[in-house]
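Worksheet: the structure to be examined is printed underneath.
For this depiction, one protein chain was excluded, whereas all remaining protein chains were kept in their positions.
As written, the chain order gives the labels A, B and C, with residue 1 at the start of each chain.
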Amino acid sequence: MEFGWSWHIEWQSSYEFHGHHIDQVLEDVTTQFQRVMVAKLTRFGKSLIIDGKVQSTVSDEYIYHETLVHPLLLSLDKPKSVLILGGGEGATLREVLKHESVNRAVMVDIDQAVIDFARKHLTEWHTGSFDDPRTTLVIDDALRYVEKTQEKFDAIVLDLTDPIMGNSSYKLYTKEFYEKLSRLVGDDGGIVTQATSPSFSLDTFSVIYNTLRSIFRKVSASITYVPSFDGLWGFVYASNKVTPSQLSPESINSLIAQRIRGKLRYYDGETHSMLFSIPKNIREKLSSEKRISTESNPVTVPA
Amino acid sequence: MEFGWSWHIEWQSSYEFHGHHIDQVLEDVTTQFQRVMVAKLTRFGKSLIIDGKVQSTVSDEYIYHETLVHPLLLSLDKPKSVLILGGGEGATLREVLKHESVNRAVMVDIDQAVIDFARKHLTEWHTGSFDDPRTTLVIDDALRYVEKTQEKFDAIVLDLTDPIMGNSSYKLYTKEFYEKLSRLVGDDGGIVTQATSPSFSLDTFSVIYNTLRSIFRKVSASITYVPSFDGLWGFVYASNKVTPSQLSPESINSLIAQRIRGKLRYYDGETHSMLFSIPKNIREKLSSEKRISTESNPVTVPA
Amino acid sequence: MEFGWSWHIEWQSSYEFHGHHIDQVLEDVTTQFQRVMVAKLTRFGKSLIIDGKVQSTVSDEYIYHETLVHPLLLSLDKPKSVLILGGGEGATLREVLKHESVNRAVMVDIDQAVIDFARKHLTEWHTGSFDDPRTTLVIDDALRYVEKTQEKFDAIVLDLTDPIMGNSSYKLYTKEFYEKLSRLVGDDGGIVTQATSPSFSLDTFSVIYNTLRSIFRKVSASITYVPSFDGLWGFVYASNKVTPSQLSPESINSLIAQRIRGKLRYYDGETHSMLFSIPKNIREKLSSEKRISTESNPVTVPA
Partner (left out) sequence: MEFGWSWHIEWQSSYEFHGHHIDQVLEDVTTQFQRVMVAKLTRFGKSLIIDGKVQSTVSDEYIYHETLVHPLLLSLDKPKSVLILGGGEGATLREVLKHESVNRAVMVDIDQAVIDFARKHLTEWHTGSFDDPRTTLVIDDALRYVEKTQEKFDAIVLDLTDPIMGNSSYKLYTKEFYEKLSRLVGDDGGIVTQATSPSFSLDTFSVIYNTLRSIFRKVSASITYVPSFDGLWGFVYASNKVTPSQLSPESINSLIAQRIRGKLRYYDGETHSMLFSIPKNIREKLSSEKRISTESNPVTVPA
């Protein structure tokens, strides 16, 4: 039969879904926190799927991870210490470690099972970054870690689960949490967060943007299309001194040449220009957003 | 999300499919012959899926396997030796071995990997029947085995893949093959074959029926609904002396009590009456069928 | 593209669905009560779909309608007056009018728009039965009609929406309602109700059966596979004097010849035998059912 029969169906809402054919399920287990599957999708190849959402695929994960990490780190003045919250696949860590200035990368993830899964199945993602001497791996809740750590960081990268209605990840997208992070990075550092999909949760994206603007003086947003996410994805970068959107394509190319070891597949000066040019319809939404996410009135996305 | 995201989609045709939600994929491998998956379906529990078709599920496999085996064996005079062609899960073997008269059961399956899979995952199906002292397991092509064996059998049970267009299983549904089997069972024995779905391939079902009528003197068909097959399933029983449809519900109940060890969950006198009462629309099709399946003009079902 | 793109997806539960390809949508409107669509399904041809459920299709509606009507009417002593509750397509009416003894058929349906729809699109279903001089069409709520009518009937045929959680049709499957009907048919009459699917709501089927047994002295159930319903369908027949299951195949054939005008495509003596032979697994459920549906504790099926 020419018709595929083993499918990952990703629901963007109750009236919208995307079907990806599965060539083979490599492992499918339920950890203490979530159902975790590694499968070979016909279109995207090896893919990590958690609780029904494609987290990343071997064929396009670089788009998300390069866009998350490099604009922030290049906009800062040679960051040395980086904190990663989430990012269990190890690919955010991989991109961070490409920066020659970085001499310490602390990665905090809640689910040991996902890390083990990544070590076993996702070698193309982490490519040894878990074992880099600069890496410190911590299994902990991100909020708890942030509240108790005494350490300061030059950059913080938030590679977290969406603020899903009904679980506690929403706390990691609130004003209160960003205030804590702002103390950890000080005036010279910066943070970046994935900010959900402008295609499927535009309100959430713009509230995250506006919430960060209530804490940091320089805030900019980028948007890119991620094929395996079936739509646009948003990111917000925040600091008190600098912001990536002020950098020209030429300076980005120059900074990449100076500070990054290893090849980038997606990010360069022209891509930077695309990422930070926000189309009018979304730009109007961002600039008119008034709402701020707080612990008592948090922004969320449907489960 | 209340919506399931991991689905087995079974295509009955290019314009018809059935979706079964998968709770967990236990194993998913491609053997020399086919893609074999064991998964827990939300509705049916543990299930064997081969090349996109649900083969049997822990919650309703007894319907198919009891209907395949018992009408034939009870209609014969205390069969001692039984040949099973196909039946890799071991459940057909299990039902055959419930007959106290049986002292030899030879099972021939082409795919060692499926047997290994069954031993590992499908213990509820075979329940030890592979290790019964009366069992002989042969890994071979069914046609080759039938052509070379010198042994006679009292009954032959054909638990085979559908005669799918494009592979060679169609040969096991032809006049030529049934002639070979008729020599193996002689005048006192009988055979039964699964005969595809009257819902999705009524022509195939009726051609199998008519083909067997061209070789054997007594032929009858039964039909039952198998939930995990999404429709009706057909069986044809053939011998030269007796046929199950001539037995009354009362005699079936009495034969079960005398000759079968262990509980039946589906088959008894009243079920027998249902199985062999063919509804008018299908009966008219069976009785008017003229076509006979031969090696040069075989009946098939679409892949 | 060989893949179909316009689909009716029928959910049997949140973890099970069936997809039917649509060749053409003929009309798709929302009445006061429900969304009503007439579409040509590739497999089944012209079909009536209400609120996401295939109600009947031109290619297999006769299975349902013949099974609903004829066993009851043939078991009664030449019924003259028949009340039909529901049955908007007009096919139940069509089957009732095939009985030569019937001189009055009252059909009560709640939704004028469905009747109009049927008149316009479903001529193959009603074939003029709406305009038969014996027919009286009433647009009303079935419960209200039953409560206020002064008329007695020889037979009542309940061709109603399933007792869906959250709407009021559940009242038409309760002891209280059946008591009202028992007064309308008296000791010589009988009733039949569609009783949902033994495949998808076995509890509901067996509770309806048991509820009728609490009111009537003779109750029997039939089951048939309806292709466009994706599973088995159940019916329960109740009266104080007679019941179809006591009739032999031979007497059914003889009664059909004597009393029915026009051809039956599905129902005859052997089909009767199949319909009323209940397989062991379902029979055990029916015979052990203790629950009775009442207005205060009604049986329902999920929406």
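Here is the rule we use: a residue touches a chain if its C-beta (ideal position, glycine included) is under 8 Å from a C-beta of that chain, and two chains touch if they have at least 3 such contacts.
Fair warning: this is a prediction, and the values are worked out from it, not measured in the lab.
If you put the missing chain back into the full complex, which of the shown chains would it touch?
Per the touch rule above, the missing chain touches A, C.
In the full complex, which of A:210, A:271 or A:300 touches the chain missing from this view?
Of these options, the touching residue for the absent chain is A:271.
Spell out the interface residues on subunit A facing the chain that's missing from view.
Interface with the chain not displayed, on the subunit A side: 2-4, 13-21, 41-43, 63, 199, 224-225, 227, 230-232, 249, 264-268, 270-271, 273-274, 277-281, 283.
In the full complex, which residues of subunit C touch the absent chain?
1, 3-11, 14, 17, 24-26, 28-30, 37, 49, 52, 302-303
The rule we apply is simple: only the chains that are shown with their structure count from here on.
Have a look and report which chain pair racks up the highest count of C-beta pairs in contact.
So the chains sharing the most C-beta contacts are B-C.
Subunit A and subunit C are the same sequence; what rotation (0 to 180°, nearest 5) superposes their CA atoms?
180
Centroid from C-alpha atoms only, then distance subunit A to subunit B, rounded to Å. What do you get?
Each chain reduced to its C-alpha mean, subunit A and subunit B end up 52 Å apart.
Please compute the C-alpha centroid of subunit A, do the same for subunit C, then give the distance between them in whole Å.
Taking the mean C-alpha position of each chain, the two centres sit 55 Å apart.
Rounded to the nearest whole Å, what is the centre-to-centre distance of subunit B and subunit C, using the mean of the C-alpha atoms as each centre?
Taking the average C-alpha coordinate of subunit B and of subunit C, the gap between them is 34 Å.
At which residue positions does subunit B touch at least two other chains?
In subunit B, 3-4, 14, 17 touch at least two other chains.
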